Each structure stands twice: as structure tokens, then as C-alpha cells.
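Report on the structure given below.
A single protein chain has been omitted; all remaining protein chains appear in their positions.
Chain IDs A, B and C follow the sequence of writing; residue 1 opens each chain.
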Amino acid sequence: MLKVAVAGASGYMGAELLRLLFGHPHVHVIAATSDRLEGEPLEALYPHLRGLTTLSFQGLDAERLAKEADCVFLALPHMESQKAVPLLRRCGRKVIDLSADYRLKDAGAYATWYKTPHVDAEGLAEAVYGLPELHRKAIASASVVANPGCYPVGAVLAVAPLLKAGWGRGEGIVIDGKSGVTGAGAQGRKVEPMYLYTEANENLQAYGVATHRHTPEIEQELSALVGHSVTVGFTPHLVPLNRGLFTTASVPLAKTASTREALDCYREFYAGEPFVRVLPEGTLPTTRAVVGSNFCDVAVVVDARTRRAVCLSAIDNLGKGGAANGVQNLNLMHGWDERTGLGAPPVYP
Amino acid sequence: MLKVAVAGASGYMGAELLRLLFGHPHVHVIAATSDRLEGEPLEALYPHLRGLTTLSFQGLDAERLAKEADCVFLALPHMESQKAVPLLRRCGRKVIDLSADYRLKDAGAYATWYKTPHVDAEGLAEAVYGLPELHRKAIASASVVANPGCYPVGAVLAVAPLLKAGWGRGEGIVIDGKSGVTGAGAQGRKVEPMYLYTEANENLQAYGVATHRHTPEIEQELSALVGHSVTVGFTPHLVPLNRGLFTTASVPLAKTASTREALDCYREFYAGEPFVRVLPEGTLPTTRAVVGSNFCDVAVVVDARTRRAVCLSAIDNLGKGGAANGVQNLNLMHGWDERTGLGAPPVYP
Amino acid sequence: MLKVAVAGASGYMGAELLRLLFGHPHVHVIAATSDRLEGEPLEALYPHLRGLTTLSFQGLDAERLAKEADCVFLALPHMESQKAVPLLRRCGRKVIDLSADYRLKDAGAYATWYKTPHVDAEGLAEAVYGLPELHRKAIASASVVANPGCYPVGAVLAVAPLLKAGWGRGEGIVIDGKSGVTGAGAQGRKVEPMYLYTEANENLQAYGVATHRHTPEIEQELSALVGHSVTVGFTPHLVPLNRGLFTTASVPLAKTASTREALDCYREFYAGEPFVRVLPEGTLPTTRAVVGSNFCDVAVVVDARTRRAVCLSAIDNLGKGGAANGVQNLNLMHGWDERTGLGAPPVYP
Partner (left out) sequence: MLKVAVAGASGYMGAELLRLLFGHPHVHVIAATSDRLEGEPLEALYPHLRGLTTLSFQGLDAERLAKEADCVFLALPHMESQKAVPLLRRCGRKVIDLSADYRLKDAGAYATWYKTPHVDAEGLAEAVYGLPELHRKAIASASVVANPGCYPVGAVLAVAPLLKAGWGRGEGIVIDGKSGVTGAGAQGRKVEPMYLYTEANENLQAYGVATHRHTPEIEQELSALVGHSVTVGFTPHLVPLNRGLFTTASVPLAKTASTREALDCYREFYAGEPFVRVLPEGTLPTTRAVVGSNFCDVAVVVDARTRRAVCLSAIDNLGKGGAANGVQNLNLMHGWDERTGLGAPPVYP
């Protein structure tokens, strides 16, 4: 059994990680940290885990984690991960970082979008962007994996096949993301008025217009994929769902193609992928169909009238958009079947 | 008191019309029709109206309506309005049609998008598109007003000032609409699996991609406004709200401008409008703030990086997106203050 | 125009009061207080009120309110009202208190349930319990009206006719209340984890079992009504609604009666009441039918098998359960038609 620790386990991402890891056949969770809740049993915060664990939260102590764990998940606010990773790397521990700290390969871009310099250039150089569909091989041998942001997972998987095939153009792309409330806030559990039931319920709004930090992440991955600069206009929205993230991407077409041909292109690109489901023509994704799982459902529709492709995807923001994708990375890093511990079907309805 | 009838009063749009008309100081509702519910008291279908009316549904009989009412609202499925309007016009009755039948000025476009020929060319020629912010004068003297679709209201009001000022380009526009469930279906009350609580709750999906019939309506109005052809890629979404419609439009900029300048342009365009609220810089619309009212909240953000403007609006799809806008038209057509009967603040939260 | 102030206007109850008062034809709102938001324009907190008021929040200063206002609504936390009321009374101002401070006539009961002594015995002696259906006359001449708690409104109106007729027994009564989230917390806007969207959504729970402070209020009113001691077991629940409060009361029958007879008894008791709707046999209340209004929908079903009556009511916790009932009291206190400013139909759906 691999000894695994979860640092930053008091947010929804940490909770989902624990839920998945407790059911993983090759993993033993040895620690879950939260400075605020140090000493509290997990089940005090997480009534759903009552009876399933006797663990208590411990304070975050990177040295102790490095000593006791084989692999550490970091579900910390950004800037916190950068402090822990160097020590964990020095001790030879594998790290799967769910924060934003190691996603942008360009430290300058990090400084621009996060308004603070990056302090671990070495770790950054070594980190692998943890989207298995694009970087499977590199992940398998990585020591630090930067688990992607939830919006980038949805956006990149929706658009990648079209761009890679050269059918889409690298500019004029417009991406509209809609996320459930567990995806909002650094820890997904911020107690701010906007996230109150009475405020978020029966409400819908855009936020972070033209400034959301997942934008450069999307552009980095799409640009690397096609070998030239890709720019996207990205607008995130908060929608009244607990879980679920829907992406609608409009991409100018570089060549004439039918919806059927575009779907064939998607099916080819994702052939053999265990967690991407390209839907049949006429069927569109719904968040409901992926909740609680690591699936990403994808569709594309060609709008010949406007010479654009509408690329759609649905994920669980805590699943393929976070914790479950992190477990897929864990599996890859340890040579296990990618589906290990991720076999439970989505919970419907 | 003006004698008003509502034809097609068993859907949500009809229900909202009744709610507003019962509170209108110059209106007496003399009839509400529903073939299916003929003879039933309104309060059997609408428990919220219990004690507020003694009306019963009557079957749809255009001749009778023409004889008894001064003004008729049609909240019928499309193709049904075309049958009733000619007779009502011949009898000199004013008509406010909430169906799609008289919105597209080009009968050919109607035939293309609605897959059936238009049968009332004369009425179509005379009908005025009922968006007061663009056609106030024409509405005031119209006999037939085509109340706009909910998505077009949100989209046109979000984008109009930018295009009118020549700051936006007429192609490459991408519009993403998100509607609450009362906006879905011809009557908004279709009993189809997709609209079940268990299916729509905690779910989000796109529909009608590249084929939604509100697309030509948006293009018609924007093209007429700027005097040249405007094309839009439009994708509607079903979101778990009862009421509310949020529009996110991405428009390529034709000139360099700051968000502040763009907002000034919006404020100028909407100066004096009683129901459009241009939000201050840094504030974005929310559907919550307009529910139950005729308000449209609007914002614009310039994304200098992509040379695009993100134009946002929030309406109540049954309010400014339907029934309340219809009452605004009623007021205009009868020379009353536009706000008559529409003064109740939005219901929050 | 009556000059009215709202003290404690930053909670949901205050917001609803403002919404109603802005539409009241005889009222001019001259002040809204919030110590936390002093100086902020109302529309910064309440986007739905944008354009409808130019007021800014002012700090709570009872002397100033006493000088400037004719009538003051207090939507303050309990214990705060007791500090303001004596001064307002001395200045001859009428007060409608939405806190719990003046509801329990017995200062000892107050001390027991609120764990703190009452400090305004004189005000308490003079205050009238503001449920018009039971105390209409006393309210009309009162200087201090204690607006009832939301649960007591629902419970008392559901059960009163049965007990008053002597058909129900005063013990063995079990009352189950279910409230939307705006009803929770002293101010209805507490930023506590339990009220986060992600926690309250898709969740249901009981709270305050055997200890909820509305219990003695229910017992006081029912006991006074029948002239002997009535005891109730009351359990409140938090349900995923913004607005709405549903009451299910099970009352042991003292005599044999049919559902029809019981309903006749209810109709007689509530004859002429403008805001209580006794539903026809076979129809049960829904919260949906009263949202946004001052209505209370009531039904009773006799369960002959268990010799119990099931008494049901639905209100909007911010409406009849709070602010709208407060406006009804305002009308009574000033000799206006009780329905003034309360005519807008419920918002459905």
C-alpha cells in the first residue's frame, strides 16, 4: 500500500480526494492536514465520512509529511504549494499539486496573472502539467505533477482535437465556462456572501471577466499542442449547482467540415482514452451525466453559417476538473491502471 | 379601463401576464383562454391567484375576443398567432403577440427557420418589433406588436450600444445565452422528461446549437440598427433557475477603447430608459437582481488582450424577456407612462 | 406621507421591508440603518433596488430616528430592540419590532428561552402581539407592535380555528416547521458554513430540536386564544428554498369531525380575512403559491384513523412571516386599508 497524505484537506477538493482515496485499493491515507482544524477528527467536518475513517486533521508540517508519506497531494491555496514542494522534492517524495502554482511553465506569466513572483523556479522547470490526455508519458515519470485548473480541463479537452487537426484557428476563440459553486474560491469553501445559499441559489452571474487566471493556462496548453500561439477570450460564470462544469467554446474554422467529420476527428483523437466520452451526433453533454466521476463528455457541432465550430464539454469540477483527475495522475505515476479507484459510475440523478 | 384579453393563458408567459395585468391600474382583464382548461377557474391552475380573480378559462375564440376586448395579448404557440391576428386586425383590435410569428420581417427567413411558410404577409408587413429601446415610436402607433423572444432581448440590449457606436464589428460575434426553465418550450410548461425537476435540477446543458430560432431575430435587429449585415454565433443553455436569463456576448472591437469609455457609450445610449440599468464599472449583472421585474441590467468589459468586448446582460425571461416587456408595449400603445403597472421592485432574494 | 425608518436594513427582513415600503402609496422611507454599511448607498448591497432609491445606509441612532421618523420598523437582532424602543416610545413614535424582544408577554419566559433578562418591562407590558388575525383591534391602537416570528405565524394560523372551536386538544400537539434559508439566523444573512450554497443546497436537516425560541411564542398565542394551557412539541427544519415556510401540525381531536366540517370551521374563523386563504377540500397548500406576498394558505385534513387533525399552512417567511405582515400592521396602526401596498400577487413560479 502506498502511503498518501492530503495537505489542505478542509476544502471541497480535499474532501473529494479523501472520498476517492479511501476507496483506492493500493492507497493508505496516512494524513490529512488543516491548520485551522488541527486535532479535530475528520468526521466532525465531514459527516459523510463518519465511520469510514478514524483520522484526525493534523497541522501542515511538510517535513513530517516528507518523512511519513510516499506521495503527497497538495490542495492548498496558491503560493502555499511553492513553499512545501521544494522540501518534498528534496526528500524524493512524489507530489500532485492541485493548486495553480506549477501549472504555468513561464514564471513571468505566473507573476503577471498572480501578481506575485514565483519562488521555486527549479520545481517549476521540472513539473509536468497533469492532463493525462495530453501528457500521459511525462506524467508517468514525473516527480511533481501540476493538476490542471477545472476550467482548463473542460476547455482544453473540448477544443484540442479541432485545433490539433488544424481545423480550428488560433485566434477569435471564445470560451464560456459555467461552474458549480464547489469550484469557486481558492478552497471551494469560502464563507463569503456571494456563496451563501440565499445569494447563489436561483441566480447566475459572470465573474472575473477578462482577468480569470485560468486563461493563460488554457492558452499555454493549446499553444503547445498546435505549435503556435493560441489566444482565447474566456468568461467564467457561477451557476447554481453543487458540482458540474460546462464549457462552450466557439472556434473559427480554418477549413470546411461537417459535424460528422469533426466528430470523427474527435473520436480519433480520444481513441483509447478511458475517461473522455465523445458523444454521438445529435447528443450533447450534460453535467448530470458526469457528476461524481472522472468522465469528460465532449461534443462538437459545426455551424456552417458562421464558419465556426461549437465545442462542448461537461465535467465534474471536483472530478475530472480536480480530485479524480489527480487520482488518475497518481495511477499513472505509479504504473497502475489509470482507472484504479475511479470505477464508480457517475451518480445520476 | 381598457378591456384586455390573454389568449393562451395556461403557459408561464400567460401566467405572468395575468399577474401583471391584475395589478395594472388602467386595465380590466376580461378573458383568459385555454382550450385544454375551458371552464376551469383560473385559480385551479394558478393557486397564487386564488382570491384575486373569479375568471375562468374560456376556449380560444378569436371572434369573441375581437368583439369583447380592446386589446389582445397572444401567448400562443407559433403558427397559432398567425391564424388569430388577421381577424383581430380587421376588427380594429390592438394585438401584442408573444409568439414568434411576427418577429422576423422577412417571410423567407421565417420559412427557413420555422420550417413552414408564413400565412399573413399583410400582418407581418405591418407588425412592429416590440423592443421599446429600439422602436419606441413605431410601437406607440402600431396595431400589431411582435413582442421579442427572451434571448433576443438579452442579446440585443447587451450589444446594441457597442455596435451602434461603431465600436464593435459585425462578424465574429459569439453570444452565449443561459435561460431558466420557464423560458424553455413553446409554452414554457411542456411536460417533457428534460424539464422534470429530477432532470433539470443540478444539471446544465446547451441545446439547439447552431439552430436556435432566436438567432435570426438577433441578427435582424442588430443589422437594422447598424445598417449593415451582422452575423452572430448563438448558443442557448438550460440552467437550473425558475426565472432568469443571462447573456454573455463577445464582440470583436473595431477600435481601441477602455471599459470606462465603453460604459459611457452605454450610458449615453440608454439615457432616459426606464428599464435598462447600466451598471457602474466593476459591477456585473446577476439574474437575481431583476427577477420579477422588467429591468435589464447591462455591463460591458473591454478585454484589450483579445481586442474584444464582453457584453453582459441579465433579465427575467418572463419579465423584460416576455410578459413585462409586453406590458411596457401596452403602455406605449395607449399613451400611458411606460412604467404603469411595472413599478414593483424585483423580488430579492 | 408617513415618514418611516427601517433600523437594521442589511438583513433579508430589512430588504423585504424596503421593497414593500418603496411601493407603499402612503409611506416615504426616510432612513435605513446599518452600522456595518454606514455611508454605503443601498443599491451597493441591494442590486435589485438600483435606480429605485438614492438612500444610503446610516448608522443606528435612535434619537435621530425618533426625531425624523413618524414610525420606525426595527429589524434588529434581539436585545438590540429593547435598547431602542424605550427612547422611541418616549418620543411618541410608533414602533413595529420585527425582533423577538416584545413577543413574549412573560418576562420570565423571555429570560428562560433567551438566556438573558428583559430590560424594558414597561414596553413589554404595552406591546401588542402583531398577528392581525388574532389581535386586530389591539394593533390598531398600539404604539409598539411585536411582529410575530415566522414559525409562530405559520403554526398559529394553521391551528387556531381548530383549537378555538374546541375541536382540538391542548396537549399532544406536534408541529413540524420547514423554513427556507432566508428565515435562518438572527438577520437571515449570517455568513456561516451551514448557510453556504454548497452546504444548504440538496440538503435538509432539523435544528434547534426541543429548544427553538419560537416554541413559547406559539404556546402563548394558542393558550391565550383558548383560555387554557396549550403545549406543543415543535421541530424546525432548514430546507433548500430561498423563501417559503411550510407548517405541518398534528392535533389530537377532542371530538369527531369530518374534514369537510373542519374546513367549514376554518372558513368561518377566517371569514373576511384579506390574507388567509382556506383552500377547498382536496387542495393542499404549497409555498410556491404565496412567495412574495402576505398570503397564508391553510388547509386541514381529519385523520379519523388516528383521531388527529393534520393542519397545514404555507407562508413566505419574509412575507406573512415577517415584513409583509409588518406592513399589514403598519396599515392597521394608521387606519389604512390593510391591503395597502400589499396588493401585488405572489410571484409564480
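Criterion: a residue touches a chain if its C-beta (ideal position, glycine included) is under 8 Å from a C-beta of that chain, and two chains touch if they have at least 3 such contacts.
Predicted model only: the values in this text are computed from it and were never measured.
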{"item": "Visible contact partners (per top-of-document touch definition) of the missing chain", "value": "A, B, C"}
{"item": "Touch with the omitted chain, as defined above, among C:R50, C:K178, C:H214 or C:K320", "value": "C:K178"}
{"item": "Contacting the left-out chain in the complete assembly, out of C:P240, C:P274 or C:G343", "value": "C:P240"}
{"item": "Residue among C:L87, C:A111 or C:L284 touching the omitted chain", "value": "C:L284"}
{"item": "Residue, one of A:S34, A:S99 or A:T286, that touches the chain absent here", "value": "A:T286"}
{"item": "Where the missing chain touches chain B, by residue", "value": "12, 181-182, 188-189, 191-193, 195-202, 240, 242"}
{"item": "Interface residues of chain C (partner: the chain not displayed)", "value": "172, 174, 176, 178, 198-199, 201-207, 209-210, 231-233, 235, 237, 239-244, 246, 248, 250, 252, 284-288, 291, 301-306, 308, 310, 312, 314, 349"}
{"item": "Contact set of chain A toward the excluded chain (per top definition)", "value": "12, 15, 19, 22-23, 46-52, 182, 202, 242-243, 277, 279, 283, 286, 288-293, 295, 297, 343-349"}
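Convention: only the chains that are shown with their structure count from here on.
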{"item": "Chain contact topology (line, ring, star, complete or other)", "value": "complete"}
{"item": "Chain closest to the middle [Cα centroid of all protein chains]", "value": "B"}
{"item": "Proportion of interface numbers common to chain A and chain B (over half same, under half different)", "value": "same"}
{"item": "Chain centre separation (chain A, chain B; CA means) in Å", "value": "38"}
{"item": "Chain centre separation (chain A, chain C; CA means) in Å", "value": "46"}
{"item": "Multi-chain contact sites of chain B, meaning residues that touch two or more partners", "value": "202, 242-243, 286, 288, 291, 349"}
